[in-house]
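The complex is shown incomplete by one protein chain, all other protein chains being positioned as in the whole.
For subunit A:
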Amino acid sequence: MTAVRVRGLRKRYGGVVAVDGIDLDIQQGEVFGLLGPNGAGKTTTVEILEGYRARDSGEVDVLGMDPGKAPNSWRDRIGVVWQSTADTPELTVAEIIGNFARYYRHPRDPGRVMEQVELTEQAGKRVHALSGGQRRRLDVALGIIGDPDLLFLDEPTTGLDPEARRRFADLIRGLAAEGTTILLTSHYLDEVETLAGRIAVIARGKIVAEGSPKTLGGRATAVSTVQWVGEDGLHTIETDTPAKAVADLYAESGEVAGLTVTRPTLEDVYLKLIGADDE
């Protein structure tokens, strides 16, 4: 089943086109990464899907409804993880989670959510006394307390140390395994690569590539570079058939020094897609 279906989405602010005809399909239970540089249109797109912003044109269907017209009860099935809780410094973790639970008609149990995000020990702590990583986990707790079918995550691991990142990734995979559809946005490649099963790269308001982290941008079949050091210096050939190139090379010259075969890294593909290599 499709959780999110978008066709020809457009949005402009004054004369600036932020989203320029986007199509998206996200299946239920999928962890989908929307990757792109700042200003590419990620946030605008997601905010339209969340029902927080109106669109200029295009079709949007989120969990079977148009977010622009969905009733209040539609929000029971949507979770949003915002960037950092700074607005309620004087509430305790348990108070704010318990309070948000009351806004939803079918909430998860606050105690279990605290366990899940590993904040049980901090339950009685005020928000201002939490560390950066703990706050980030509180953000997640507030996003999932309503037991959403679809969860929006905006740069979820920014500011976390590597160990916290790893545990966070486990948490996200756990939610996905429970059947929660997750839409993750980020401008950090490694974040999306670790978490998402499928990625769309957005640049200048358009989707420029879509696929799994391994196949994105034709990475799996992209031109390989074969390099070696001959008597007259470094040789480089680009080829679609690297194995054959190496075999031919051996037939011709026998063993060569410094032989390497490389494919573009995901980062190379990404930078090319967003046009960073033009500059």
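By our rule, a contact is a pair of C-beta atoms (placed from the backbone, for glycine too) under 8 Å apart; a residue touches a chain by one contact, two chains touch by 3 or more; residues count from 1.
One rule holds for everything that comes next: contacts and distances are computed from a predicted model.
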item: Protein name as given in UniProt for the chain not displayed, "Transport permease protein", "Heme exporter protein D", "Ring-1,2-phenylacetyl-CoA epoxidase subunit PaaB" or "Sulfurtransferase"; value: "Transport permease protein"
item: Hidden-chain contact residue, picked from the options A:Lys42, A:Arg55, A:Arg77 or A:Arg136; value: A:Arg77
item: Chain not shown: contacting residue from A:Thr45, A:Gln116, A:Thr181 or A:Ser224; value: A:Gln116
item: Residue touching the undisplayed chain, where the options are A:Gly33, A:Pro110, A:Gly146 or A:Gly217; value: A:Gly146
item: Positions on subunit A contacted by the hidden chain, ascending; value: 13, 43, 47, 50, 52-53, 64-65, 70-78, 80, 82-88, 90-91, 95, 99-100, 102-106, 112, 115-116, 126, 142, 146-147, 170, 173-174, 177-179, 193-194, 213
